[in-house]
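As you look at this complex, bear in mind that one protein chain is not there, while each of the others sits in place.
Moving on, here comes chain A:
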Amino acid sequence: MGEKAKGFFVTGDPLIYGADVSIIITLLGILIFLTYFKKWGWLWREWLTTVDHKKIGIMYLVSSLLMLFRGGVDALLMRMQLAMPNTHFLQSQHYNEIFTTHGTIMILFMAMPFMFALFNIVIPLQIGARDVAYPFLNAMSFWLFFFGALLFNLSFVIGGSPDAGWLSYPPLSELAGSPGPGQNFYIWGIQISGIGSLATGINFLVTILKMRAPGMKLMQMPLFTWSVLSSCITIIFAFPVLTVTLALLFVDRFFGAHIFTATGGGNPMMYVNLIWMWGHPEVYIVVLPAFGIYSEIVSTFSKKKIFGYKSMVFSMMIISVLGYFTWVHHFFTMGAGADVNTFFAITTMAIGIPTGVKIFNWLFTMFRGRITMTQPMLWTLAFIPCFLVGGATGVMLAAAPADYQYHNSYFLIAHFHQTLIGGVVFGYLAGLYYWWPKMFGFKLNDRIGKWAFWTWNIGFYVCFMPQYALGFMGMTRRVYTYGWDMGWAPYNMVSTVGAFLMGIGFVFQVWQILYSIKHGERDLTGDPWNGRTLEWSILSPAPHYNFAHLPAVKSDDAWWDMKNHRYGAAVQDNIKEYTPIHMPKNSGIPFLMSACWFVAGFGLTFEWIWMGVAGLAGVGICLLARSFQRNTDYYIPVDEIKRTEASLGRVV
């Protein structure tokens, strides 16, 4: 291998060589499979060029589960390194890279796409629409995310991973502190996928505002739809800040500017302020939809209308606004002064109020309800105590003077994992189990699901409760090893055992999915849970155009109302004549344009200007090509609708 190649490919670590081999084998496997079964055309027509929100949702879902695996492996490697004192399993440099990629991947390439998967799969169905407001843009968002994630993950085997922490604080992340391409991978991977996230925020906001079924008023929208609305508003206000922050870091590194540098008049703490102006709203962006999911599930499986609908809506909107005024609590130790710290301590604690309102609403919904213990309900029930403890430790951290003690200790690590796993991941998994039959037409196996649930949950507490204690004992985050004299060994060992239990839980889930594809209970009714909202009024999986007739909504819990109060009228609606349905055409441009972004990002990462310019020129050409397109949509003829509805078993 030549000298140049040595710098290009990451060498010297057996773990990396193992990854190289497995990546090559997987790629070869995919290529051979596609060629042998002649699936290339199918892949292009059905997936790479699709603008169907349901398919885009499934692609988001698959990518996010893959990223959950990658981020999970990172976590297990860290826990193995920390299980015992003085371990030499990972070098300090490798450990830095792993905690950096673990955080970045879990938030930006796992939680965000998982959330977008649920947006895509559920929102148009839930509001009775046939697609999102901008289907083309929706496809572009996905491919931008995909290629951004690809670029970020490439750093693992080419050029070297970023190693300056998941938010890459300068001056460490500046050229002087991180000279290699790793930090550039970070900037461009996130920047490219971030543009996609921003576009999704705009897309779903307009979808919800403009495309609701006739008759559905704002205050009749399902709570998941409300949660997505509030999340999108937060995206629209927070993500531009991320774009600017990363761009400025790039300007520093690429042009040698002094915006965040420690010398030449730069100000590193400005980066920390800016990144958390995005970073804190970001945690609300991901948790609000989870709140929406819990609301749907609690109401469905308690067979009751949600308790306190209006207060639910208001508390979500308050959270999305208040979430923008708490960012300084991530660095009380900056020394902004008592007045500033007091302001942010109060706003942070105030967020506990609307959240508490929501918890009580869920509890009161269950009170005297006829509860069925399905898998989605199990995850919801596990969420409540878990999030409560996570919230309480959050209030502890919000007490600014005390925070000087907890800051950057394992207490913090335990806190945010408790809210992000107990709140966000449990929520998305609950949503996955809940809407899985709508996506694929079958339920996920119950028995294996319960094994997964219990190993995940027990594993969670075994893993993170000791970390609160470790924080009090003085263990700081990001240490790669410690001595016997610290007294941390037993707690760390227990924590590692818990992490592996969660890993086993994930394996159970993979097994559960594979098993259920073959043996899962088919959903022939389209309404397997006796649901309340419109997505359950059509068959599973939903036809390409979702609704043959747009539903007419007269109340909240629209489908429940149709089923129980005006069934006759609903049937009358269904036997009306079909009319041709207006749909967007597939397009290859989102894929190609995002691929061009990838080329540009890769070029700029290695500072190969010719490649960066070529990629950006490609992006420009794609934009112009799209601007010049005129026939971007078509009509589905009545015959085809009749055939589809009949093949799905619906009487025509």
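Some notes on this structure:
In this text, a contact is a pair of C-beta atoms (placed from the backbone, for glycine too) under 8 Å apart; a residue touches a chain by one contact, two chains touch by 3 or more; residues count from 1.
Going forward, contacts and distances are computed from a predicted model.
One subunit of the complex is not drawn; among "ABC transporter permease", "2-oxoglutarate ferredoxin oxidoreductase subunit beta", "Cytochrome bo(3) ubiquinol oxidase subunit 3" or "Diguanylate cyclase", its UniProt record names it "Cytochrome bo(3) ubiquinol oxidase subunit 3". The hidden chain makes contact, of the residues A:Tyr36, A:Phe255 or A:Trp610, with A:Phe255. Across A:Tyr169, A:Phe239 or A:Trp362, the single residue that touches the chain missing here is A:Phe239.
For the options A:Leu48, A:Leu66 or A:Val206, the residue in contact with the chain missing from this view is A:Val206.
Counting over the whole complex, chain A has residues 133-134, 198, 202-203, 205-206, 209-211, 214-215, 236-237, 239-241, 243-245, 248, 251-252, 255-259, 261, 264-267, 270, 274, 549-552, 573, 576-579, 581-582, 620, 624, 627-628, 630 touching the chain that is not drawn.
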